[in-house]
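Here the complex is missing a single protein chain, while all its other protein chains stay put.
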Amino acid sequence: MDDLYRELIIDHYKNPQFRGHLDPNDIHFEDDNPLCGDHIEVTLRVDGSGKVADGRFDGKGCAISQASADLLIESIIGKPVEDVKKLSKQDVLDLLGIELGPVRLKCALLSLKVLKAGVYGLGESSEALIE
Amino acid sequence: MDDLYRELIIDHYKNPQFRGHLDPNDIHFEDDNPLCGDHIEVTLRVDGSGKVADGRFDGKGCAISQASADLLIESIIGKPVEDVKKLSKQDVLDLLGIELGPVRLKCALLSLKVLKAGVYGLGESSEALIE
Amino acid sequence: MTLDVNLLRQDFPILSREVRPGIPLVYLDSTATSQKPRPVLEAMEAFYRTNNANIHRGVHTLAEEATAMYEQAREKVAQFINAPSAEQIIFTRNATESINLVAYTWARANLKAGDRIILTEMEHHSNMVPWIMLATERGVELEFIPVTPDGLLDLDVYRTLLTRSPKLVAVSGMSNVLGTINPIAEIVRLAHAAGAITLVDGAQSVPHLPVDVQALGVDFLAFSAHKMLGPSGIGALYGRHDLLEKMPPFMGGGDMIKTVHLRSFAPNDIPHKYEAGTPAIAEAVGFGAAVDYLNKLGMQAVAAHEHEIVNYALDRLEEIPGVKVFGPTADKKGGVASFTLEGVHPHDIAQILDRDGVAIRAGHHCAQPLHEKFGITATARASFYVYSLPQEVDALVNGIYKVKEIFG
Partner (left out) sequence: MTLDVNLLRQDFPILSREVRPGIPLVYLDSTATSQKPRPVLEAMEAFYRTNNANIHRGVHTLAEEATAMYEQAREKVAQFINAPSAEQIIFTRNATESINLVAYTWARANLKAGDRIILTEMEHHSNMVPWIMLATERGVELEFIPVTPDGLLDLDVYRTLLTRSPKLVAVSGMSNVLGTINPIAEIVRLAHAAGAITLVDGAQSVPHLPVDVQALGVDFLAFSAHKMLGPSGIGALYGRHDLLEKMPPFMGGGDMIKTVHLRSFAPNDIPHKYEAGTPAIAEAVGFGAAVDYLNKLGMQAVAAHEHEIVNYALDRLEEIPGVKVFGPTADKKGGVASFTLEGVHPHDIAQILDRDGVAIRAGHHCAQPLHEKFGITATARASFYVYSLPQEVDALVNGIYKVKEIFG
């Protein structure tokens, strides 16, 4: 059990640091996981040098989806947007520190998908963004 | 082998007694076996007392379909049309004297189907006629 | 007659699997798909090892045997739901295809803009999306029998909807989320009185309850083998004889034709008219064996067993603080218990239970509109079948207490 619902995840789920909505913002995107109705919205502010000045996520869903969103936002603040574009599936899994089956993987990666669709300025998110 | 392609069948196939077409006729019907392209046409003359005065079949197909048509026409000449209406699958199998799987059964019963559709004056033949 | 569950479990090889070393499987997901007893697996295996051939067109022994076995399976399925004749059973891939077949054939041949179809708010997506597609394409109107807070269909509203001359009433025999057993005989009687054709989504009712199409009077009934101890890859559509005769074909290809010319064709007789190409032959044989197995148990006994186990499950679940079970009381439902646990997403419940080998499902269970109606996005669902044991309910309940501890 310990490997799976590590205290870290329960912690970020119950006490997220970056839950909220930035208004005004420079980047805004949201999407669902159709499987379970998980929903993630991401808002970011970008500074003059192209770095993420601040970020928030909002949404609802399982502990994995919400905790990974919180961990992800935490990890990108202060980073160049160009670096955010390069984030991979593995980066999120490293943040979570657990192994996941294919279904829960979608929960874990929803925030990444939303984030990358946002920073790329796409009208739609896509599985290709998290490969 | 003997049970299957009994000389009787080869005989009626190669030297049919009732191949032909009656014109004029009182009853005329034809149909195909879509599976193999077998085709049977039956023409009958009926006398004043409702008996089959004469009959012919024409068509092409396998030995079983053609021999059973020949045997069937032979068996009904002189019989009341009302009796022809009552002919069953088993009657034809008795004429042939062999056992057949479901596909060849259709070959064997095509002439019965055509005959019964004809005597019932139906616009279409149907599986129900040979049950 | 009651089921000897401990004995029959020995027929299901997967039930002695350990999910992880030392952790036996507690399979509570039969509404999604059932497990398969040995006789079903053996029937398919024996077919492939002894009789395998393509059907209907072959003269050789294997082809004749395979054809006979395929058609015998059709007979068995027909008898299982008391269809007047085997030719009224069309083999499809699953209940979903069965419903789509009706939508693409009967409905597209008979419905035009402004015509009304009555569905219910508790339908599975399979009995919803085909009609939404038709509505979008043709301007047909969809109307919905509401679900009451306790998970029943509101028949008063249904009666009102019927006054507007619907052409079709399409409703599930049993909800895969709420477990609600709908009053099909009455729904059909009222529909017919209003001049509507009826389609019953029997994906859950046929596996779990005695279903008699003649007694119910349904015009179309759709179901899947994989939910009733049979293999994946095969389902069935039952249809009223005159409707099947008249409907246009669905897919074109081998076997569904009488004759083909370059620019025209004549369709085959039913049921072949609706079975284009090489069908799921071995799967039909397995479907037949599944029906044999259920007949041996007796569908009354199956229903009684599930009733008993769901009754126990509801009692135990409702005693857990924070658990909310959806759907009617046990006397009105089949072996399904969908629930939420306050503060914990169903996905997390399912995943934590899985660590102890308890397999339940979490999500919208292909009934998103129903979940919307209840203001939720997902539920956790435990579901039961002939092999389910009260101890498995206990394992579920213990697991839920563990979840509560973790999320504390």
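For this structure, a couple of remarks:
Letters A, B and C name the chains as they come in the text, with residue numbers starting at 1 for each one.
Note that a contact is a pair of C-beta atoms (placed from the backbone, for glycine too) under 8 Å apart; a residue touches a chain by one contact, two chains touch by 3 or more.
In this text, all values refer to a predicted model and were calculated from it rather than measured experimentally.
Within the whole complex, touches from the chain that is not shown fall on A, B, C. Per the touch definition above, the residue from B:L72, B:L87, B:C107 or B:L129 contacting the chain not shown is B:C107.
Here the missing chain is touched by one residue of C:L111, C:M128 or C:A330, and it is C:M128. Within the complete assembly, C:I234 is the residue of C:A43, C:V211 or C:I234 that touches the hidden chain.
Residue C:A63 is the one among C:A63, C:L111 or C:V325 that touches the chain not shown. Residues of chain B that touch the chain left out of view are 1, 4-5, 10, 14, 35-39, 60-64, 104, 107.
In the full complex, chain A touches the omitted chain through residues 32, 34-35, 101-104, 126-127. Think of the hidden chain as still there; on chain C it touches residues 13-14, 17, 19-20, 25, 27, 29, 32-33, 35-36, 41, 44-45, 48-54, 57-63, 93-97, 99-100, 103-104, 121, 124-126, 128-133, 135-136, 142, 144, 224, 226, 231-235, 249, 251-257, 259-265, 276-283, 347, 350-351, 353-354, 357-363, 365-366, 368-369, 372.
FYI, only the chains that are shown with their structure count from here on.
Compared with chain C, the chain whose C-alpha mean position is the greatest distance off is B. Per-chain Cα centroids separate chain A from chain B by 77 Å. Note: centroid distance chain B to chain C, computed from Cα atoms, is 45 Å. Chain A has no residue in contact with two or more other chains. Contacts with at least two other chains are made by no residue of chain C.
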